[in-house]
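For this depiction, one protein chain was excluded, whereas all remaining protein chains were kept in their positions.
In order of appearance the chains are A, B and C, and numbering begins at 1 in each one.
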Amino acid sequence: MSSTVEHLDRGPLGRDELAALVARDIPPGSFVNLGIGQPTTVADHLPAGSGVVLHTENGMLGMGPAAHGDEIDPDLINAGKIPVTELPGASYFHHADSFAMMRGGHLDVCVLGAFQVSERGDLANWHTGAPDAIPAVGGAMDLATGAKQVFVMMTLFTKDGTPKLVPECTYPLTGLACVSRVYTDLAVFHIGPGGVTVAETYGTSVAGLASRLEVAVRPLGQQP
Amino acid sequence: MSSTVEHLDRGPLGRDELAALVARDIPPGSFVNLGIGQPTTVADHLPAGSGVVLHTENGMLGMGPAAHGDEIDPDLINAGKIPVTELPGASYFHHADSFAMMRGGHLDVCVLGAFQVSERGDLANWHTGAPDAIPAVGGAMDLATGAKQVFVMMTLFTKDGTPKLVPECTYPLTGLACVSRVYTDLAVFHIGPGGVTVAETYGTSVAGLASRLEVAVRPLGQQP
Amino acid sequence: MTAVFTDPEEAVAGIADGSTVLIGGFGMAGMPVQLIDALIRQGATDLTVVSNNAGNGDTGLAALLAAGRVRKMICSFPRQSDSWVFDGLYRAGKIELEVVPQGTLAERMRAAGAGIGAFYCPTAVGTPLAEGKETRTIDGRDYVLEYPIKGDVALIGAHVGDRMGNLVYRKTARNFGPVMATAAALTIAQVHHVVETGELDPETVVTPCIYVDRILDLSAAEGSL
Partner (left out) sequence: MTAVFTDPEEAVAGIADGSTVLIGGFGMAGMPVQLIDALIRQGATDLTVVSNNAGNGDTGLAALLAAGRVRKMICSFPRQSDSWVFDGLYRAGKIELEVVPQGTLAERMRAAGAGIGAFYCPTAVGTPLAEGKETRTIDGRDYVLEYPIKGDVALIGAHVGDRMGNLVYRKTARNFGPVMATAAALTIAQVHHVVETGELDPETVVTPCIYVDRILDLSAAEGSL
């Protein structure tokens, strides 16, 4: 049985390293949706020939990299409204079909950012809950609910040191028990029926993480 | 206000005359589904330039006449599985989209055969209810429920003289209160909230019909 | 039968105060800008607008909002970097907002077009957007009951139309157009140009003509300006 890899001889992961780590864990040939913002950068780290097919919820499978210069076509954008390109084997469909694809469980992986993830895999990533915030959900709830696996990318702590992996989300929820993996600067967590396990650490140890989190975390292979 | 036209100087309508009568009452530019069997013949009587667009529930708008000889293409058939042709401006779509079009109330008229129609417009046309009959509904219920107007074509009496326009259907129902007009060999009936009115008669009179039907029928323009 | 217009004013004639207006587009892709501008000039007010976003910058939907014509927005993502018009109205309490998850928004309009009375949707279960909604567990999974969103009018952008009203779209500008076309009593599409009936390949038509009431031919409209 595999056990937790503790990278103690280095510091936390940078944003690019984190994106590369997520890319490494996406199985070849997967159908994947990368959320707006940091998750989008995962595409840059998918190995050539991986056969990963990217979905964008505004109606496309087979999305290519961002468009530059003459490639820019106002009719070809991603969910973040950034001009993108089309790969061979692409297809277009309307919004109801695009979200049917998502809601129906056909996407293998989606990668999302988060404000908080709970130890049961509850996700909060759409609304700070601040009284003056204008709520805006976009496709976040559909993605969280629909993909076979939801990977979250986030820093493990807020700037003031508050953990974002929590016993219960305090921010408004996006989805219940939907997150299976959490990729952070300090560690990769797997969330399952038995709770939270630590797959890898960066610049810290499992014990070090445990001391800073309210969530019970255990090394890979250790029974709950 | 218009009143009932009694054609007493002639016999009942023949099948072709009946089809022509239905065709006359389909407004120009309508989107129409013609059911399997006798209703299909209505197409032959639509005037050139009527702009009527035919829908076939197996996934096509803009269906043309039956295909003959070299025109026959096994991939192009109507709901009765008869080879047909394609008119300019046609489009193809899958079954869920085709029945969404129907169920969503986008078809102006559908024309169906019937075993019985009740005075409230209930339709029975899919099943004799005989204990050894194998039930088979096809698209009959979807058509009855979905079109803005349902026209029925049938003989007014069975071969043994039993009326098919009845107070209550005794055959299993296809749809409730869905039929707005009934075209028969002997008369054209309009069904509305006020009951059944006779628009035209052929080879008989309103009084003659009334004497043979259990349903109360009244001339056009007469209050119930 | 579909009517083809070259004058945007004529294309939007008759839209009543109090209408629910479905407006296509995702960002600027598929946004029916000329129809929205014509709607502003047409003057209909007290509108409920259904669109993915709540306007960008100062043009198009944002201008309709700024003109005070919209009573309520139903959308998935009002808050954007350049949604200052909506933001201001919302914070001033001058506009009502219903936030709907993007896929549920599309599916509710599809349901309206497809004659579905309501549907059990897994999205938003356990979240604030499911509050007050009926829920049900089916085969061990929880669902929220969602109702159709029907439009009095849809304003959409497509790529090419034919004289009968068949439409094709281009790339991700397809987005909400085909769904909104099915969900409104009156569908008005602006297209880059109109071709003769029979020129579109029947296999590739995305919106069949039955869903399209009026087409605004931008190639003719622009030439006439």
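Basically, a residue touches a chain if its C-beta (ideal position, glycine included) is under 8 Å from a C-beta of that chain, and two chains touch if they have at least 3 such contacts.
The model shown is predicted, which means the values in this text are computed figures rather than measured ones.
Trainee: As a test of the contact rule: which chains in view would the missing one touch?
Mentor: Touched by the chain not displayed, across the whole complex: A, B, C.
Trainee: For the chain not shown, which residue from A:A20, A:A100, A:A177 or A:A210 touches it across the whole complex?
Mentor: Once the missing chain is taken into account, the touching residue is A:A100.
Trainee: Looking at B:L21, B:L54, B:M102 or B:V117, which makes contact with the chain not pictured?
Mentor: With B:L21, B:L54, B:M102 or B:V117 as choices, the missing chain is touched by B:M102.
Trainee: Which candidate, C:V12, C:M31, C:V168 or C:A183, sits in contact with the chain we can't see?
Mentor: C:V168
Trainee: In the complete assembly, which of A:L21, A:V42 or A:L61 touches the absent chain?
Mentor: Candidates A:L21, A:V42 or A:L61; residue touching the omitted chain: A:L61.
Trainee: If you put the missing chain back, which residues of subunit B would it touch?
Mentor: For subunit B, the residues touching the absent chain are 56-60, 73-78, 81, 86, 92-96, 98-100, 102-103, 122, 127, 132-142, 145-146, 172-176.
Trainee: Provide the residue numbers of subunit A that touch the chain removed from this figure.
Mentor: Interface with the chain not displayed, on the subunit A side: 28-29, 31, 51, 53, 55, 61-62, 86, 88-93, 99-107, 145-146.
Trainee: Since one chain isn't shown, list which residues of subunit C touch it in the complete complex.
Mentor: Given the touch definition above, subunit C has residues 107, 111, 114-122, 136, 138-139, 141, 143, 147, 168-171, 201-204 touching the missing chain.
Quick note on the criterion: only the chains that are shown with their structure count from here on.
Trainee: Taking each chain's centre as the average of its Cα atoms, which is closest to the average over all protein Cα atoms shown?
Mentor: C
Trainee: Higher C-beta contact count, A-C or B-C?
Mentor: So, comparing the two chain pairs, more contacts are at A-C.
Trainee: Just give me the whole-number Å value for how far the CA centre of subunit A lies from that of subunit B.
Mentor: 56
Trainee: For subunit A and subunit C, what's the span in angstrom between their mean Cα positions?
Mentor: Each chain's C-alpha centroid was found; their separation is 30 Å.
Trainee: Taking each chain's centre as the mean of its CA atoms, how far is subunit B from subunit C in angstrom?
Mentor: 35
Trainee: Provide the list of subunit B residues touching at least two other chains, using ranges where the numbers run on.
Mentor: Residues: none.
Trainee: Where in subunit C do residues touch at least two different other chains?
Mentor: Touching at least two other chains: 110.
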